[in-house]
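Sharing a structure here in structure tokens format.
Yeah, one chain of the complex is gone here, protein chain that is, but the others are all in their spots.
Let's look at chain A:
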Amino acid sequence: MSAPDAAPGGAAPPLLRMRGIRKTFGPVVALKDVDFTVGPREVHGLLGGNGAGKTTLMNVLYGLYAPDAGTIEIDGAPVVIASPKDAIAAGVGMVHQTFLQVDVFTVAENVVLGTDTSGVDVNGRIRELSERFGLAVDPAARIGDLPVGVRQRVEILKALYRGAKILVLDEPTTNLTPQEVDALFGSMRAIVDEGMSVVLITHKIRETMAACDRMTIMRDGAWIATVDAADTSPEDLAARMVGAAPASDETADVALGGTEIGDATLDVPEVTGPVRVVGSRLTVPGTGGKAVVEDVSIELCEGEILGIAGVAGNGQVELAETLTGCRPAHGSLTLDGTELVGRPTEAWLRAGVVYVPEDRQRDGILPGADITENLVLGAHRTRAKAGLIDWGRARREAVEAISEFAVKTPSAATACGQLSGGNIQRVILARAFAHNPKMLLLHNPTRGLDIASTQFVYDRIRAAAAGGCSVIVISEDLDEVIALADRIRVAYSGRLVGDFARGHADPYELGRLMTGVSGAA
């Protein structure tokens, strides 16, 4: 790889230089005097775990946050960026994880929104840009009808249309299939070849290795290192990302997650054991005549981990709720031979079906109740005597659970809603395992979690499976599914398609299934 050597002090000034950027939110220091330099014509990876400060730093560049201290130079000239408008004028474009688009407008209308279009051949210009950079879109299509991958291209076009010299992409591969990721990386290369630079925010080492010329690693709001892709290795990056934490060898594995994918098909013995969960022909009728969960059949042995991959919005929430008894359905689901469909949620819970939902704040906890109460939720009936709950015992058990699951909290009486995402997930997992689950379903269990918490969740899932629990992991992160699952299936449009044993799943094959291009029966 020919990494352009944009050493500071060289002849040409770097395209972007941010110096001593400091940002605090109340007592929290989000950015600790961060330096960040992007050379001309480079794809620059901004790598770090969740909460490392990557997005915050780029939001400062894009004018969304005013820094407490620090300077920004573009092309060697100092600039003041107080709003996204200033950022765009200075040549900075940013594509966020959630797109700000008007669903009922066309692609072209969304691209030009807020710009002066008099005397501009809008469609022609969009077509030209999309051809030049390999960003295939139909300018006349309605945004609301388009899949996530295409909507992302529209966001990139929007930035390019406004003349971005520096394009920031925030975790752009979330919810893309492997094919779409390849296409995106191709477009990024085309953009760089035209003389612009791209900043790729990611927590995946594999992506930086595949797409970046240089990369900057951040941890806990601080700059750790900036290295050339040619001079580093995934292991080196993982070590820098994780830092000198005591469990760094294990957590580095998580940071590396998926670097080996596609290199070889491993021959791993299939999990065999007594069949524990049998779901057959599960269907949930929807409002518009189309089923939201359609004809889903599954089978799990004791100790087996089934991974369900898929792009968000393909009925995963409904499927999760159906498989855990939270949503009325037709069909059948038996756990150790006992039929559960048609029985109330409480009966599923008692039988040992435990659900760890995706939306932790909305579905997982009572935010205003304290940790003790949240740990009792769901088990409050089984542990009550004569209709009364023994809160003294509950508090003692909460203290044990907090130390076992390493929840960071001042006390068990702290409101659950005040905890960080990782700690909320630890509370939810503590509660889930207190049920002694026979079948555990987790939906996007590590989304938004830092590396240590992710590692913790993986360890717990594997330990549960080793203890005989049947586990279903529904995740939009394909790497996560591949890392955890003994068998992989794909959710597409309310159905389950494909069925691959561990080591036999080709990411591209999965990608085709995720977009509804049926390959395997």
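As a convention for this text, a contact is a pair of C-beta atoms (placed from the backbone, for glycine too) under 8 Å apart; a residue touches a chain by one contact, two chains touch by 3 or more; residues count from 1.
The rule we apply is simple: contacts and distances are computed from a predicted model.
Q: When you check the chain that is not on display against UniProt, which of "Sugar ABC transporter, permease protein", "Cytochrome c1", "Sarcosine oxidase subunit alpha/sarcosine oxidase subunit delta" or "ABC-2 type transport system ATP-binding protein" does it turn out to be?
A: The missing chain's protein name, per its UniProt entry, is "Sugar ABC transporter, permease protein".
Q: Which of A:G221, A:P357 or A:G511 sits in contact with the chain that's absent?
A: A:P357
Q: Out of A:L113, A:A312, A:A406 or A:A463, which residue would touch the omitted chain in the full complex?
A: For the chain that is not drawn, the touching residue is A:A406.
Q: Any idea which of A:E42, A:E155 or A:E373 touches the chain not displayed?
A: Checking each option in A:E42, A:E155 or A:E373, the one touching the absent chain turns out to be A:E373.
Q: List the chain A residues touching the unshown chain?
A: Output for chain A: 24, 26-28, 246-247, 321, 324, 326, 344-346, 348-349, 355, 357, 362-369, 372-373, 376-378, 380-381, 384, 387-389, 391, 395-396, 398-399, 402-404, 406, 409-413.
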